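One protein chain omitted, others in place.
Coming up: chain A.
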Amino acid sequence: MGRYVIRRLLQAIPVLLGSTFLIFCTVYALPGDPVMILGGERRIDPVLAAQLREQYGLNDPLIVQYWNYISGVFVGDFGETFQGVQVADLFAGKFQVTIQLAVTALIIEALVGLGLGLYAALRRGRWQDHAVLALTLLLVSVPTLVSGFVLQLVLGVKLKTELGIDFFPISGTEAGWRSFLVPGFVLAGTSIAYLVRLTRTSLMETLRADYIRTAVAKGMPRSRVLGRHALRNSLIPLVTYLGADLGTLMGGAVITEAIFNLNGIGQQLFQSVARRENAVVVGVVTVLVLVYLLANLIVDLLYAVLDPRIRYE
């Protein structure tokens, strides 16, 4: 087990290096001179500009700049912006917002997805099953961009003005966890649909197995057959999907954040690209790649918990 984890972590290193290098090259190619953008409308004194370039290592070759950056990241130093703010400090608040959003989305996704999938599988072939499938088709087809604005209008404005219900804040994060309900659902939308389908197929396959028939035949209560035998054995693909989705949700949050005015990493990245704050841009993507790789590793390790037949050497 320990050796497996170490091997997986070592395998993740080239992927992390490759991804961050790609992003670094892209950021390097962004148009505009970061030092000149720092001055805004005013022109920066050439002597000062040269000094700043030297200070931030902008005169070094690309590969040297990359090495200086990435060797810092491995000891937790994400560098500083041109305004002298530590990138790590800047991240703290922003990542908190995005993580809250992504986790809310993941919880909604798991509850709705597993619930509806289970329901459809148990009502296989009946009209309820078809209704759930039609619903997933609808969920997949409505992009975040559309569902976000529509729910903002319906839940945030119409519900308030027509019915007087003011439960769903639709902008900012002042209302605590409630602020994340609607954005979380919007962000989870497409994923919910895939999870419903996956749960349904996976469970239907398990329900056909011989041991389920045996369990039913020996008079085991229905709930126990489902929980103990069927669900646990259909869980592996679902856990894989949910785990991999955490990274996707965090990376895909930029649109949701823009619609609901949430000040998370997506918004930060967007602003930093315009301001040429290279350290921030590369940092955001580096952390997201790390989240993706770690989530996948944890999912793989969970397999052994769910299915004792799986052993890691």
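The criterion applied here is as follows: a residue touches a chain if its C-beta (ideal position, glycine included) is under 8 Å from a C-beta of that chain, and two chains touch if they have at least 3 such contacts; residues count from 1.
Rule of thumb we're sticking to: contacts and distances are computed from a predicted model.
Participant: Which name from "Amino acid ABC transporter ATP-binding protein", "Chemotaxis protein CheY", "Acyl carrier protein" or "Oligopeptide transport system permease protein" does UniProt give the chain that's left off?
Facilitator: "Oligopeptide transport system permease protein"
Participant: For the full complex, which residue in A:30, A:48 or A:305 touches the chain that was left out?
Facilitator: Checking each option in A:30, A:48 or A:305, the one touching the absent chain turns out to be A:30.
Participant: Which of these touches the unseen chain: A:87, A:118 or A:285?
Facilitator: Touches the omitted chain: A:285.
Participant: In terms of residues, what is the contact footprint of the unshown chain on chain A?
Facilitator: 14-16, 18-19, 22-23, 26-27, 29-31, 137-138, 140-146, 149-150, 152-153, 157, 247-248, 250-252, 254-255, 258-259, 266, 269-270, 273, 281, 284-285, 288-289, 292-293
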